[in-house]
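Report on the structure given below.
Omission of a single protein chain aside, the complex is shown with its protein chains in their original locations.
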Amino acid sequence: MIEVRQIKKAFNDEEVLRDVSFKLRENETLSVLGASGSGKSTLLKIIAGLLDGYSGTILVNGKAIDDVKPKNRGTVYIYQQPLLFPHLNVEQNIAFGLTIRDRENSFIQEETGRMIAELQLQGQEHKYPHQLSGGQQQRVSFGRAFIIRPEMLLLDEPFASLDPSTRRDMQILFKEIAQKEGITSLFVTHDLKEALITGDRFGMMSAGKLRVFDDKESFIKDSESGVQEEIQFWKEIQNH
Amino acid sequence: MTRKISITFLLLIFLQPLLVLLYLSFSTQWHYPSLFAHPFTTQHWQTLLSESSALIKSIGISIMISTLVSFVATGMGFFISRGIAYYTKSRWWLTSAYFPYVIAPVVLAVMLNFYFLKMGLTGTFAGILLAQLLITIPYSVIFFHSFWSSTILEREYLVATLGGNFMTSLRHAILPSAKGLLVVCYFQCYLISWFEYGLTQYIGVGKVETLTILVYRYISEANPYLAALAGLLLLIPPLVLLFVNRSFFIQNVWKS
Partner (left out) sequence: MLKNTVIRRSLAGLFLLLCALPVVLAMGYAALYSVGLTGLQSDGFMLQHWATLFQGEFLSSFLYSLWIAGASSALALATALAALFTLRKELTDKRVYRMLFLPLTVPPVVIGFVIYQLFSGGGILSRVSYQSGLIDQISHFPEFVHDAYGVGIILAHLFIGFPFFLILLLNLYQQNNLDELEITAASLGAGRKDILLRVHLPVLLKGIFPVVSLYTIFFMGAYEIPLILGQSSPQMFTILILEKLQRYSLSDIPVAYAMALFYAIICIGTLSWLMMQYKKRWN
């Protein structure tokens, strides 16, 4: 279980995060919806240990990790750009986390093969990042993160640069694999549909404040989430 | 603190040629093992300013050669690279442009000397010009190759569909985008020519005494003071360029 308590962060006297608190259960995805500048990325970076100078605390299974270095937190940050290692092929990129942990070759091969199959990347194993499409690169990026079973996955609008159809495929694929692998994640997006597809629980970030909804129904019913507006819009289109 | 010291140390290392040359150009009778206890003089600099000075003559020759070479190389390279970019498909065209540049200029001079002798160009100003063009034109072709992108081609097509001819295209579609690069290439070729020694010395057989030839002459004559002065004069154009056009070097790291 991951708990974030009263995180406050300011940049040059401007408050970016105001008393942000939430809990994230194991094997759960919390999708946080918010516009640009709402503080979503800042929150992710603080949890990942990439930003300091904040007040509040972050707890993993009851233990505070504020002073723990990024590499020891067990969190993997996934950017919008896949950031694959350009000198490694698909197989080697996915296996990276296991290779540096000196796992046995047979185990690495087995796990990498399994991940490649789950990500539908068969036949691409020996290709290099520049030979892959945007969607394929992002799948490799996920595989690289999933394979080491991190405590938490922090996803910062990972599909924003993909075309709509690839984006939808990736949203569904992420949901399937996250559930199958039992990954705990915080998924940040500005796309309402994406939030609904990927999340188990939902949050809304606005002007540095986070509201968390315990279930889909309360999120959908909330007037500020934008779901009701969207439903209304399509109804009007249909009636005309 | 250690980092600041390291950066300062690096800066001193980079400046040491300038400092050494300056020191020597004002020195004379610098016998071992004295460091500072020897006469300092401005006589070498005064020699520079006298009319019969070999230095002044060399500066003039170097400036003339470099100016002409860079002008011709930039212009020809610009249009030749257009031809290669637009009308050829094989990358061997561009690769072969590297050949004269990658073989050491002095080795190229050695192998071409026979032809220069036959054409009566050895030991002549024209011979040096031609020899230096043989390395600067290919450089210029390589330099401009990436300029001729599909964007420029599309602009040329646009001018053509609007009724313009090649000169119109040059004036309105090509030169506005190419101006900066033309200036940079000119200066790059200028420096290649300005610094050139081996090829110039071999083809010129010592008769065309550019500034680099003069530096070496003073070194062989064991006159480090005049060699230092000539060396300082060699440094002036590139240092001025570095100071005046800060982005000149910085943006062309890959091209060089």
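Letters are used for the chains, namely A and B, taken in the order the chains are written, and counting of residues starts over at 1 for each.
Rule of thumb we're sticking to: a contact is a pair of C-beta atoms (placed from the backbone, for glycine too) under 8 Å apart; a residue touches a chain by one contact, two chains touch by 3 or more.
These numbers were taken from a predicted model, which means no experiment stands behind them.
Among A:Leu83, A:Ala160 or A:Leu173, only A:Leu83 touches the chain that is left out of the view.
Not every partner is drawn; the one left out touches chain A at residues 48, 50, 69-71, 73, 75-77, 79, 81, 83, 85-88, 96-97, 99-101, 144-145, 148, 150.
In the full complex, chain B touches the omitted chain through residues 3-4, 6-7, 10-11, 13-17, 20-21, 24, 32-35, 76, 79-80, 82-84, 87-88, 91, 93-100, 102-108, 110-112, 114-115, 133-134, 137-138, 141, 194-195, 197-198, 202, 212, 215-216, 219, 224, 227-228, 231, 234-235, 238-239, 241-242, 246, 249-250, 253-254, 256.
Keep in mind that, in the parts below, only the chains that are shown with their structure count from here on.
One finds 54 Å separating the Cα centroids of chain A and chain B.
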